[in-house]
Every structure is written in structure tokens, then in C-alpha cells.
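Our next item is chain A:
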Amino acid sequence: MWSWSFTFKVLPKLLSAAKITFIATILGFLLASILGLVWTFLKRAKIHWISSSATAIVEFIRRTPLLIQLFFLYYTLPSFNIRLPALTVGIIGLGLHYSTYLSEVYRAGIEAVEKEQWEAAKSLNFTPYQTWTLVILPQAIPPIIPMMGNYLITLFKETPLLAAISVVELLQQAKIIGSEYFQYLEVFTLVGIIFFIFSYPSSLLVQYLEIKLKNPAEKRM
Partner candidate 1 sequence: MIKIDKILNILLRLIDASKVTISLTIVAALLASVIAFISGILLLNRHKIIRFLVRTYVEIFRGTSLLVQLYWIYFVLPFFSVELPKFTAGVVAIALNYGAYSAEIVRAGFLSVPKEQIEAAKALNFTPSQKMRYIIFPQAIRIMLPGLGNQMIELIKGTALVSLIGLEDLTYSGVIMRTNDIADTFIIFILILVIYYAISSIFASGFKLLEKRANVGRA
Partner candidate 2 sequence: MESADLIIKTARKSKIQKKDIKPEMIVHEGTLTTFDNPLVKYINVKKNFGELQVLKGIDLEVGYGEKLTIIGSSGSGKTTLIRMLMTLEKPSSGIMEIEGESLWTMKKNGKTVPADEAHLRKMRSKVGMVFQQYNLFPHMTVLDNCTIAPIKVKGMDPEEAKEQAIQMLKRVKMSDKINYYPNQLSGGQKQRVAIARAVLMRPKILLLDEVTSALDPEMVGEVLNVLNEIAQEEKEMTMIFVTHELDFAREISDRIIFINEGYILEQGKPESILNDPKSERLQAFLSRFKENRNL
């Protein structure tokens, strides 16, 4: 059933498509990290309509499928005269979707910083910007690194959805090869294995970090 010669024939092709998967993962996560922070600040805004609309938007994005969000971006952006390569659209979609998860993580991290730290910053007459960059974030970020790591892994496993908007990443490449030879077993199994050998060790690493940091942010959640 399983053909090793076929396996070795298609493996290089799959691995080169895996490059796209990794690019999408890394850039998508980068975008999510930054955008997540933006949401966190918007949700904390003193002006009520800003904070409440940010909360509503984040909730909406979180409760709807990434797949539709990708379709939405892919098919409607051009009608606003924004023409982007599919991979870029995919990265934006992934980044936007996961930014909502990361904003929760940041919130937990920030809330875990003791309120005395804010008072200390005030007593030293720091500006708000200084308070955030010098006092709060340096304490809020390290404990949430494992949780961020978890979302990096989750995002990585969601990249196959980009196939739906014609990005030829790992899974799409496998499907193309599979239908060409009408031989799906090897390609789809290989894709699964490739995902597994990246995500499983990473999740072990995250667990290790979690234990090591004894994550104070998580206790609050």
C-alpha cells in the first residue's frame, strides 16, 4: 500500500511548500502579537465607546470561523481596490484572528502585575509611556510566554486553511500531488507527520516553560 519510492519522490516538493507554511506562521504570529497588543490597549481605553467597540469586535472575530474571515478578506478586499497576493491575505487573516486570542493573554499578563507596581511608577513620576515600557510590560510579558507559545503552535496548525484561498502551502501542495497521481495516503500522512514533528516538541517545550515559570498570569484566568 505505502510506496516508499513515491514518498521520496514527493518529499522534496512537500518540504519546499512547507516554506510557505512557515512564512505564514511566523509573519501571521508577528502580526497577531502586535495587533493583540493594540486590542488590549483599545479595550482598556478610558473612552467608553472605544473600549466597548474594541471588546465587541474582538468577540466577533473570536466567535466566527477563520475560514470565512479568509474568504471575506480574499474576495472583498479587491472590491475596495486593495489587491494583495493570496499569501499576504492569508497572513493578515491569521494575524487578525489570533490577535484576539493574544489580546486575552496580554490582558491576563497585565492584570497579574501587582497594583503596587503602578503606584511605584506613579511615585517616580513616570509618563504613561514610560510606565508601560519600563515597568508593566517587562513584568507582564515573561510569564505569558508559554501561553503565547501555545497560540503560536495553534496558529501553525491552522495554516492549512490558506489552501482555501489558493495559497499553495503544505497541505495544498499535498492535495495537488495526490490528485495528480491519485495517491493520497503518502502525501497526507507526510503532511500530518511534518505538522506533528514541529508542533509536538514545541508543545513539550511550552509545558516545560510553563512549569519553569509557574505562570502567575495563568492563576488569574
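Candidates were picked such that all candidates are chains of the complex that A comes from, given by their letters.
Basically, a residue touches a chain if its C-beta (ideal position, glycine included) is under 8 Å from a C-beta of that chain, and two chains touch if they have at least 3 such contacts; residues count from 1.
The structure displayed is predicted, hence computed values, not measured ones.
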{"item": "Options 1 or 2: the chain contacting chain A in this complex", "value": "1"}
{"item": "Chain A to candidate 1 touching residues, read off their complex", "value": "1, 60, 62-69, 71-72, 75-76, 79, 157-161, 163-164, 171, 174-175, 178, 184-185, 188-189, 191-193, 195-196, 199-200, 203"}
